[in-house]
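The complex is shown incomplete by one protein chain, all other protein chains being positioned as in the whole.
Letters A and B name the chains as they come in the text, with residue numbers starting at 1 for each one.
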Amino acid sequence: MTTRIGELVERFGGQLIGSADVVVTSIAPLDMADEKNITFLSNPKFRNAAAKTKAAALILSPADDETIGQTFSGARIVTKNPYAYFARTSQFFEQKKKRPPQPGIHPTASVDPSAKIAPSATIGAHVSIDGDVVIGENVVIDAGCVIGRGAKIGANTHFYPRVVFLDGCEIGENGIIYPGAVIGSDGFGLANDGGAWIKIPQVGRVIIGNDVQIGANTTVDRGALVDTVIGDGVKLDNQIQIGHNCRIGDHTAMAGCVGVGGSSIIGKHCTLGGAVGVAGHLEIADNVHITAASNVSRSIREPGHYAGSYPLDKHEEWQKTASVVRNLDTLRDRVRELEKTIKEIKDKSL
Amino acid sequence: MTTRIGELVERFGGQLIGSADVVVTSIAPLDMADEKNITFLSNPKFRNAAAKTKAAALILSPADDETIGQTFSGARIVTKNPYAYFARTSQFFEQKKKRPPQPGIHPTASVDPSAKIAPSATIGAHVSIDGDVVIGENVVIDAGCVIGRGAKIGANTHFYPRVVFLDGCEIGENGIIYPGAVIGSDGFGLANDGGAWIKIPQVGRVIIGNDVQIGANTTVDRGALVDTVIGDGVKLDNQIQIGHNCRIGDHTAMAGCVGVGGSSIIGKHCTLGGAVGVAGHLEIADNVHITAASNVSRSIREPGHYAGSYPLDKHEEWQKTASVVRNLDTLRDRVRELEKTIKEIKDKSL
Partner (left out) sequence: MTTRIGELVERFGGQLIGSADVVVTSIAPLDMADEKNITFLSNPKFRNAAAKTKAAALILSPADDETIGQTFSGARIVTKNPYAYFARTSQFFEQKKKRPPQPGIHPTASVDPSAKIAPSATIGAHVSIDGDVVIGENVVIDAGCVIGRGAKIGANTHFYPRVVFLDGCEIGENGIIYPGAVIGSDGFGLANDGGAWIKIPQVGRVIIGNDVQIGANTTVDRGALVDTVIGDGVKLDNQIQIGHNCRIGDHTAMAGCVGVGGSSIIGKHCTLGGAVGVAGHLEIADNVHITAASNVSRSIREPGHYAGSYPLDKHEEWQKTASVVRNLDTLRDRVRELEKTIKEIKDKSL
């Protein structure tokens, strides 16, 4: 299965320098590529590796093409964003290698007769599909998934094994949900009455846009009265928890183990590093970037880069530091006292 | 499906002011309610919204009834805890709307002949039930659950899809376990021998009381030698980890992503905010409330409100602060030195 470089440029653009008839079989990193590969240079610090690569073709930026490109003997594709070009090219090769799904419903699946399943969809072994579910063209539902009553799944979306997607929830087109994710479980809504907790029914849904990716064992709760909404292009890594009523803006990405409390609204094009915690009922503006392990306890109104995690240290150093931290207000008071005394001394000596 | 206000008061108490024959179809928030709804005022800051609501009936406190209640033209239910009343009323309407389960065992379920399943129980598709399991009246076990040998499930308890409930574990009545939760996996018990780890068998069980709710993908480990015990009325949100041998007191609630180390004992009526970490072998008193993202590394003997999370900041500010934090003991020593010098100066100038 070879591919002409010309075909890549026809599909993904970029300026081709060299022969369109160079053929490659796959994409590989600079140092692993051989004469059957195309490779890419996305970071100037790898220019040395690019100078030595054996690849038949190279994807690179205009700036890198002016320097390193001049000595490369193969075909070059010049593009503003070589890393994105690599991603698309890699997808293209993967698609060619992949076994095509075999549309149809596995005989062990349990499907309610009222479900509407496109003939091009593939339903795996031991899947359960409840009444009034709607499944679009080319959808793939892997083994062991459970789809609740009235759920809607858009075209080309892929559920990996053992996804639970509960009643009334919806996802758009081209989505991916990884194994073990749970979409539409009840939000954590409770009223306290004399010490005991009374459950508040959660009657909202989870509504997910197009091109969304949800990681393994991630959970997104249904809304209490309104819906929980995940925008287009949102990417959630593994083991993330999104509380009820949250709204996550388009193209926001969150790394693993993030937790977002109920009713928080996160803007578009944000990135949250691993294990970031966001309290409930907050608002975070568009284009906010939060460093891993930070804890967001107030709304963030301005775009920018935020951080807040306690520094790691040798254990003995940490013990000393932590003991001072506990008494920081005393330390500040001592500094105030010193300032006062020094002022008195200076005043006197004048 | 309409409901007379009088029926609500008969079920849930409160003082009715106005006609018992007002009929409503559901409960809605103040600003979304129309003349077919009952609504509720649980927070004085929403009095303005209450003054404008179009609802046919209003649940409110005696204090609010003295003011805002006087101008409301519909029926009023006066109660000490309008939020709890809302929760109960909302449950009542949900119950009426819900499809009743269809008792029986799905033909794809795999059930050991020695299991005792109440005739009123509902066992979903692809469920596996091992030997000597006991399942009570009106229990619902959704698709894909796995119930281990000898487990006991009390009346009216509901397992959502894909719950794993392992050998010998028990849960009381009226419980809810959400999708993907794993109850009774082995605790993390290991002995180190010359660098390699030897597994210590975990022979305890998980014993769960009545009225307990366990969130999606939450894990509760079985005890090593004794049982792990979850008290009555405990509410656990999603993605919580409870280690082996823990005991969680009645009516304690934990928000998402909390982790509790092995052998810790947490009191009654505690609340743990999201992502709180509790180390192993600690004791936490009754009525302790811990702010989200705090890390509990010592026992807490006194009831009260505890916190400990590092503040978020703009990234550049955080970098400055974190570098000072690392050297806090030096800063404290410098302050000490200053205090000494100033004392010397003052002594001299006397």
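Everything below uses one rule, namely that a residue touches a chain if its C-beta (ideal position, glycine included) is under 8 Å from a C-beta of that chain, and two chains touch if they have at least 3 such contacts.
A quick note: this is a predicted structure, and the numbers were derived from the prediction, not measured.
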Hidden partner chain, touching residue among A:2, A:43, A:67 or A:81: A:81
Absent-chain contact - pick from B:13, B:104 or B:304: B:304
Residue of B:84, B:146 or B:230 in touch with the missing chain, whole complex considered: B:146
Missing-chain contacts mapped onto subunit B: 108, 110, 126, 128, 144, 146, 149, 162, 164, 166, 180, 182, 185-186, 188, 190-201, 203, 217, 219, 221, 225, 239, 241, 243, 257, 259, 261, 275, 277, 279-280, 290-291, 294-298, 304-311, 313, 317, 320-321, 324-325, 328, 331, 334-335, 338, 341-342, 345, 348
Residue numbers in subunit A that touch the chain omitted from display: 28-29, 32, 81, 83-84, 86-88, 90-91, 93-94, 99, 106, 108, 124-126, 142-144, 160-162, 176, 178-180, 211, 213, 215-217, 233, 235, 237-239, 251, 253, 255-257, 269, 273-275, 292-293, 309-315, 318-319, 322, 325-326, 328-329, 331-332, 335, 338-339, 342, 345-346, 349
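As a convention for this text, only the chains that are shown with their structure count from here on.
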Distance from subunit B to subunit A - Cα centre to Cα centre, in angstrom: 27
